[in-house]
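All protein chains but one are shown in place.
Right, chain A next:
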Amino acid sequence: MSGGTFVGMPAFPTAAREALGDTQLRSNLAHATRTIRDKRAAVVAEVEDWEDLRLAGAGVKEAALRDLATHLETLEASLVRAGATVHWARDAEEACAIVARLAHAHGVDEVVKVKSMATMEIGLNEALEAEGIAAWETDLAEMIVQLGDDLPSHILVPAIHRNRAEIREIFMRRMGDVGRPAPDDLTDEPVVLAAAARAHLREKFLRAKVAVSGANFAVADTGTLVVVESEGNGRMCLTLPDVLISVVGIEKVVATWSDLDPMLRLLPRSSTGERMNPYTSTWSGVTPGDGPQEVHVVLLDNGRTRALADDVGRQALRCIRCSACLNVCPVYERTGGHAYGSVYPGPIGAILNPLLRGVSDEQTASLPYASSLCGACFEVCPVRIDIPSVLVDQRAAVVDSHRGDRVPKAEAVAMKAAAWAFSDSRRLAWAEKASGLGGRVLRRFGRTTLPGGRAAAGRLPGPGAGWTGARDLPAPPEESFRAWWDRTDGGQNDRGTR
């Protein structure tokens, strides 16, 4: 069983339009982002030198990235010394194949998983499923998403688009198919739902032979991996199974053990708005007699070296996935995570996806435009990623990628057409007439009404589609001012419209 998949998602404007129509989603999101935002602000205010702490955090990550090859070699050597086996994967396919091969080698048909962005990014669950291996998500929200055959909508609280009644219904309907069923008297109280998840997953934790995790940080000089979590499902996966496989993006490296200090102070306050998250686990390879006795680390590229080569965009690799930028983003708050069509939504997703994948497909190319450039994301980012600057730079990359096109981009067509029409008064009159006609058609077929009862255009076909896809364009008046002036002789013979 797997969750949904983002492949084939429509471009941001289309997906956002659908999301905007979903009032449940919008109110859940508004509540969630406001709550986390307020909690974050309170615990950040407690730290007097927060700005200096941000500078230190940004410095730690920047220094690690600038000499990444050296640190990766050091990390590999430290891991091997500590008893771990290191694998390298150029892309998603290679990484999934490594994990599947290791699972097969141990003869298992299931693995337990700690929530990990990297494994979601590479589509590991689907790849394992194709190999006959079930990958059980053990984070409560990820489990809700997986059981509901759904997609995550937020980095930190992936099931934020579901309310308690829906979650109860998913548990009642699906838990029995994949293990211990939900109790018959299950209510929609969060504490009761959490207890059902505990009972359901405990059975899986106790029998699991192989676990898969990611890592929040990888310390080069000591070979230490770090997982930051809340529920204890991470500790279960990292402790009880015999074999542990961690898929780690190459940008997770920090140089030294003491570099963890600013990171572990910045992350929980920025992320869940806590002084410290309930559980942080660190391990360096194998500890005889304690925890997994076979430890694998898969170092993953999958576009990271592509992003690293971008002199403006490479700072995005400092990201520690705290999700603070999502919670302050006015665009995200209204559209939710699904509209971004990626496991990385929100402002960071709008830059990270194009940097990792390039802008050749329409979906990714639409992401740098999913922002009003208000700058709130930069202000909260614990590692000071200047997201607005990278957004602007990525927009330029999108435009550049279309320079040679025979069919020009919508904006370019629209701007050219405007310049042509405005440059000559007869053409302008013609354009206005055409637009008035368009307005009448739109009133008939338009889907929306703006506040005040004015008709709004739905999606325009042709070159205008890119513009109206994300905006409710007021339908043009049937008669332009110029046409009205001519017909009524400056208003003297006005007896209503034609």
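Convention: contacts are C-beta pairs under 8 Å (C-beta built on N, C-alpha and C of every residue); 3 or more make two chains touch, one makes a residue touch a chain; residues count from 1.
By definition in this document, contacts and distances are computed from a predicted model.
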- Undepicted complex member, UniProt protein name, chosen from "Cysteine desulfurase", "Lactate utilization protein C", "ABC-type quaternary amine transporter" or "sn-glycerol-3-phosphate import ATP-binding protein UgpC": "Lactate utilization protein C"
- Quick one: which of A:Asn233, A:Ser246 or A:Gln394 touches the chain that's been left out? A:Asn233
- Touching the absent chain when the full complex is considered, from A:Ala15, A:Val44, A:Leu72 or A:Ala370: A:Leu72
- Task: Taking the full complex into account, find the residue in A:Gly59, A:Pro181 or A:Gly358 that is in contact with the omitted chain.
- Result: A:Gly59
- Message: Can you tell me which of A:Leu25, A:Val44, A:Ala135 or A:Ile167 touches the chain that was removed from the display?
- Response: A:Ile167
- It is residues of chain A that touch the chain not shown, namely 28, 31-32, 35-36, 47-49, 52-53, 55-57, 59-60, 62-63, 66-70, 72-73, 76, 82, 88-90, 94, 138-141, 144, 157, 159-160, 163-164, 167, 190-191, 193-194, 197-198, 201-202, 205-206, 219, 222, 224, 230-233, 235-236, 238-240, 250, 257-262, 264-265, 272, 274-284, 287, 289-291, 299, 301, 305-306, 308-309, 311, 314
